[in-house]
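The complex is shown incomplete by one protein chain, all other protein chains being positioned as in the whole.
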Amino acid sequence: MIERIELTKRFDKIDPLSIKNYLDFGGYEVFKKALKMKQEDILNEIALSRITGRGGAGFPVSIKMKSFAKESGFKYVVCNADEGEPGNFKDRYLMEKDPHQIIEGILISAFSTGASKCFIYIRGEYAKAIGIMKNAIKQAYKTNHLGMNILGSNFSFEIEIRRGAGAYVCGEEFALIESIEGKPGRTRVKPPFPTQVGVFDKPTLINNVETFCNLPFILRIGGTEYSKIGNEYASGTKLISLTGNVKNKGLYEVPYGRTIREVIEVLGGGVNDNKKISMVQLGGACGAIIPESLLDMDIDNEKFNIFDSKMGAGAIIVMDESFDMFDIILKNMEFFQHETCGKCMPCREGHIQVLNLIKKFVRYSANEKDYLSLESLAQVIHETALCGLGQTSMTSIISTMKFFKEDYQQRIKESLFKEEYYG
Amino acid sequence: MVNLRINNIDITVKDNMTILEAARQHNINIPTLCHYPDLHINSDCRICVVEIEGYKGLKTSCSTPVSEGMNISTNTPKILNARKTITELILSNHDATCTSCVRNMRCELQELAKNLGIDINRFENVLVKKEIDNHNPALIRNANRCIKCGRCIDVCKEVQGMHVLEIIGRGHEMEIAPAFGKYLSDESCTFCGQCANVCPVGAIIEKDNTNTVWEKLYDPNYHVMVQVAPAVRVSIGEEIGLKTGLISNGKLVSAIKRLGFNNVYDTDFTADLTIMEEGTELINRIKTGGVLPLMTSCCPGWINLAEQEYPEILPHISSCKSPQQMFGTLAKTYFAEKENIDPKDIYVVSIMPCTAKKYEATRKELRIDNENPDVDIVLTTRELGKMFRQMGIDFDKIDEVEFDDPFGISTGAAVLFGATGGVTEAALRTVYEILNNKPLEDLEFKSVRGMQGIKEASVKLGDLEVRVAVSHSLANARVLIEDVIAGTSPYAFIEIMACPGGCIGGGGQPYGTTNDVRLKRIASIYEVDGNMVYRKSHDNPSIKKLYKDYLIEPNSTKAHHLLHTKYSMRSGKA
Partner (left out) sequence: MILQKILESYPVSEDYLLEILIDVDKQKENHFISEEEITIISNHLGIKESHVCSVVSFYTLLSTTPRGKYIIQICKDVPCYLNDDFNVLKTVENELNIKVNDTTRNQKFTLEFTACIGCCDEAPAMRINDSTYTNLTREKVIKIINDYKEGKYD
C-alpha cells in the first residue's frame, strides 16, 4: 500500500460542521488522555516520534516544543494556515474537512508546553475554511473543549482566528507574527527567535496545520510506533498535493519513504494523453525542478537537501513535455517578484532583475553573459536574503542550472541563431 | 567573554556583541550601508555579510551575535561578489546622477560603490520616476534617490515619535512616504530634519537657499545682515572636514565675511535677550500665579508639534519669539533706525543648525508690520559649508575676526542654547540672581547637562523650591507634554528641544551626527561657555544698553510688541 490514511481518515465521513460527528468518531479522546499525562511525558512521546514540521522547513518538532516549554509567562501558540505556496492545498483540506482534528492537536501542544492562547492565521482567500474553523471553535467553546478549566481540568485555553489579506510572505514566521499584530508582514531580524520573543513580544510556538494534526495521532499510537512509519530520515505520513499534468490530481496521504515516481504513477495515474514527464517541481514555487530521471528519490526531507531545498509542504507539480521550462521559471519568478515584501535589498531589487534575465531566455534573446549574470544573481539572492522567501525563491533557477544546463545552453544558441536570421 | 577568530586573527570580546561590533573594535572594517549607530538594526541592505565556518549561506554581521569559537571571514571572493551584486542592484533602481546631487562625494552609497570597486552594472536600470516633494520651505523628498534603508522612518517614528514617514506599498513598488503618499506639508511633519540628517543618500535633503543668498549678496539694493546660531560654531569644522567638535569662532566669522556679508552678528546676542524676556516672563508667572509650567519657545520643531497635536499646551509656551526671530526683528527696527536704513532694504540671513528654522522664518506671525519677514532666509550649517566650498575658502589660512557690534557681544549663557539643557541653565543663572538678589555661587547646573532623554533640577528661588525639566527629541518631549496636559507635571519650567542633544544635533548639522558626535559638540559648547568673560545674560553690557536705549525694560510694551508672538492650533497642513 502506497497510502496510509491517518490524518485524512475522517474526510468526507464526518460533517465538518458538527463537533458531535467528530466526538462520535473518537475525537478529543487523545486530548482527554493527554490532560491526565505529565507534560514531560507528552513531550517525550513527541520526541520519540521523530516528527518534523510539515510547513516547509522540516525542523524537528520536539526540539522547538521543548525549548518553548522552558519559557515562562504568558505564551502563545500559532497555527500557520497561510498556505500560499503555489501547488499546495493540504491545509485547506484539513480545515475544510476535519477542523476539530486541528483544534485537538493545538490543545495537546498548548497543554504540553504551558501556552495560554492560540492564533490560527488563515489566508484571507480561504473563505470557506475560515467559516468552518470559526464554527468549530465556537462549538469547542460551547462544549468546554476550549475556554476556562477545560473539561474540568486546570487547563484554560483560548483560540482566535486571524485572517491574512493576500501576502504569501506572511507564512514566514516573523512576517506571520507581524501580521497577527495587525502590521504589514515584514519579517524581523533573528535572533531572538519566535519561541523567545514572538507575538506581542511573548514566547510563541509556530507550527503548520498538518504538524498539529499529527499530534493526536502520535499520542494515540505512541511515539515509538509512530516513528516506525516512514524511513530512517523521516517518520509519519505526509500529505502530498499532487498537481499538474497528471490524470488524478489530488491530495494523498503517503508515509515518508515512498518514491516520487510511485506517487505520480500509482496514485496520480501517470501523465495525461500518454505524454512524457519532462520536469517535476517539488514543494511548490520555491522548490527544485528535477528531471524525470530523478523521480525514484524517496519522499523525505533529508535527501532533498542535496538540491539545497527541502521537501517543502509536500507539493508535487508534474509537467509534461509540451511545456517550456523557461515559461515555468518565469511564472515562478513573477510570483516571487509579486510577493517579495521589499524589506531586504537583494530580494526587493533582485527579483525584478532575475525576471528581466529570464524573459530573455523565454524570448530567445539570451546570451552567455545573461546566463552568468543570472547564475551569480540567483546565488547572491539565495545566500544573502533576510528571510526564507528570498533564500528559497531561486531554487527553481539554481536546480535547473544544475539538471537542465543543456537547455540553457541550447536556448542561448537558438537565441544567436534567431538574431542572425531574423535580426 | 567570548573567543573567536576573524580573518585568522584571534580576538576576545564581551558577550552579546555582534560580529560587526567585535570586528570594528579590533579595527577590522566590514562595510555597511543601512546601519546607523543610534538606530535599530534593520539588517536590510545585507552588505555587511560575512562567512562563518559551519553556517550555511552568508550571515549579516550587524545582526549576528558572536559565539565561542566562531571562525569568521569578512572578505572572501564570495562575500565581495555578494556585496558588489547587491550594490549593483541598488544602483539599478536609483537615480544615480551623482554629479548633480547634493550628496556628490558625501554619499554613503557612492562611497560604498567606490570602495567595492563597482566598474560596471550588469543590471538594467528599472527606476520608475516619481514626483519630487518640494512643497514646503524646509525639506525636499526625492524618492528617486531613496534606497529604502529605513533610517528616516526609524528616527521619525522612534526618536521623534512622529511617525510621519512610513513604508507605503510592497516589494519593488514600495516607497518611503507620508500617509497616502502625500507631501510632507500635508502631514504633521515638524520639519525637524532628523530624517535628512540620517539619510545616507540625497533622498531627503534641506531646501537649498544658497543661490538666493549669493544673489542678495551681490545686489547693491540690499543691506545683507547675517546671524550665526550658537550650535554652528562647534559643528562647522566637521562640515569642512576638520575635527569633530572643533570650536571655530574667529575663523567662522572671518570666512563668512569673505563670502561678502557686510556685518556678521551673533544669535547669541538675542539668546541673551531671550533669557531676559523669558526669565522675566517666568518670574511674573510665578509671582502672579500665571500658567505654569512655562515652556520654552526657541525650538520651531517643538512649536510645530504643539500647534499640530497639543493645542491644550499652547498657553504654557513662552510668548517669546525665538532668538533667530528676535534678531531679525531688531535688525529691521532698532538697527534700521539707528543706521537710518529702510527696513525693506535690509535682508536678514540666518545660519542655523536647523531645517525647521527655514519654516519658522516663513511664518505669517513673524513679520514686521505683518509683511516684512523678521528673517528673510535661513541657511543650515551644511549650506554654509557649501558656500565655503563654492568660494574655495581654506579655514587654515584665514585670520580670526570678532563678531560685529551691536549684536556681537554675548555671554556664556547664550552659547549654552546650542546644547540640550542650555536654555534652562542660562535661565536659572539669571532668574536665580534676580529673584534671590545675590550672586549665584556655582554657575554650572550639571544635572541638566548631557544626553539623558529627560533631565531635572531643582532650585531655590526666593522662598520657593522650584523644579525644572529638560527634554530633547520629540518622543521624550511627549512624555513631559502629556504630564502637563494631565495636570500632573511638577515643574515650573520646561525646556523642550526637538532634536536629540539639542541644536548641536539639529537636522541641518553636518552628516554623521551620531550620539558620539553630539557629545563632542556638547563638550565644546561648555568649553566656550567656560572661556567667556560674561557668563550670565543679564551681565551682557550690550543687552543692558539695548534696554536702556530702546526696549526700556524686559517685557515692556515695546518689548512685547517686538519680541513676543502668539501660537495657534493648526491641522497638519503647514
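Each chain gets a letter, A and B, in the order it is written, and its residues are counted from 1.
As a convention for this text, a residue touches a chain if its C-beta (ideal position, glycine included) is under 8 Å from a C-beta of that chain, and two chains touch if they have at least 3 such contacts.
Everything numeric in this text was worked out from a predicted model, so none of it was measured.
A.B. asks: Thinking of the complex as a whole, which visible chains are touched by the chain that is not shown?
C.D. replies: Within the full complex, the chain not displayed touches A, B.
A.B. asks: With the full complex in mind, choose from B:21, B:111 or B:166 the residue touching the hidden chain.
C.D. replies: Reading the full complex, the residue touching the unseen chain is B:166.
A.B. asks: Among the options A:276, A:331 or A:405, which residue touches the chain absent from this view?
C.D. replies: A:331
A.B. asks: Given the contact definition stated above, which residue among A:183, A:369 or A:413 touches the chain not shown here?
C.D. replies: A:183
A.B. asks: With the full complex in mind, choose from A:249, A:359 or A:402 the residue touching the hidden chain.
C.D. replies: That would be A:249, which touches the missing chain.
A.B. asks: Take the complete complex as the reference. Which residues in subunit B touch the chain that isn't displayed?
C.D. replies: Here the touching residues of subunit B are 163-170, 174, 178-181, 187.
A.B. asks: Given the full complex, what residues of subunit A touch the hidden partner chain?
C.D. replies: Per the touch rule, subunit A residues meeting the hidden chain are 83-89, 91-92, 123-128, 162-168, 179-186, 200, 241-245, 249-251, 281, 285, 315, 317-319, 323, 327-328, 331-332, 334-335, 338-339, 341.
Here is the rule we use: only the chains that are shown with their structure count from here on.
A.B. asks: What does subunit B use to touch subunit A in their complex?
C.D. replies: Interface residues on subunit B, with respect to subunit A: 41-46, 49, 57-58, 60, 63, 65, 78, 81-82, 85-86, 89-90, 92-93, 122-124, 126, 147-148, 167, 169-174.
A.B. asks: For subunit A, which residues count as touching subunit B in their complex?
C.D. replies: Where subunit A meets subunit B, its residues are 167, 184, 186, 189-191, 337-346, 348-353, 356, 369, 373, 376-377, 380, 382-386, 391.
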